[in-house]
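Excluded from the complex is one protein chain; the other protein chains are retained at their positions.
Up next is subunit A:
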Amino acid sequence: MSYKFHQFQVVGRALPTESDEQPKIYRMKLWATNEVRAKSKFWYYLRKLKKVKKSNGQMLAINEIFEKNPTTIKNYGIWLRYQSRTGYHNMYKEYRDTTLNGSIEQMYTEMASRHRVRHHCIQVIKTATIPAKLCKRESTKQFHNSKIKFPLVFKKVRPPTRKLKTTYKASRPNLFV
């Protein structure tokens, strides 16, 4: 499963000067498509929080963070701040996924489809794995059922490889399971 958004841990600080020999080191976890973008995003956020820019700062470390348990399903809560056509809003969204990167990707695509928000207008404030009891959204809570059972109602049979795909078919498909 390749994800578009990777999670990076970026560590940086301002350059040491005569007045400040040991500047504070700041660490940030953020999502970007690649390392270069992650470093750029780090400076963007740090500029907004502290009086430091890339020109008078140094990057100390950048590591990619991988999912510890990609084989278990977790409920992720994501707090985000996004810019709509009229202003900035905060939002809390819940997703069920096996990895945090997967749920972040779901979030970006959902924000784009439901609210027409492009990915550069979204800032992830916080993410957390939520235990099932504390989930707020009905759409995630409905899967918290150890005896879950539902039929697949429309089953369109697809060609098993893209090569066997044809534009025209002789007969209409049978959608029954």
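Convention: contacts are C-beta pairs under 8 Å (C-beta built on N, C-alpha and C of every residue); 3 or more make two chains touch, one makes a residue touch a chain; residues count from 1.
Everything that follows uses one rule, which is that contacts and distances are computed from a predicted model.
Engineer: For the chain not present in this complex, what protein name does its UniProt entry give, out of "Ribosomal protein L14", "Dolichol-phosphate mannosyltransferase subunit 3", "CCT-theta" or "Phenylalanine--tRNA ligase alpha subunit"?
Structural biologist: Per the UniProt record, the undisplayed chain of the complex is "Ribosomal protein L14".
Engineer: For the chain that's not shown, point to the residue among A:49, A:148 or A:170 touching it.
Structural biologist: With A:49, A:148 or A:170 as choices, the missing chain is touched by A:148.
Engineer: Just one of A:33, A:72, A:90 or A:129 touches the chain that is missing; which is it?
Structural biologist: A:72
Engineer: So which bits of subunit A touch the chain we can't see?
Structural biologist: 1, 70-73, 96-98, 139-140, 143, 146-153, 155-158, 160-161, 176-177
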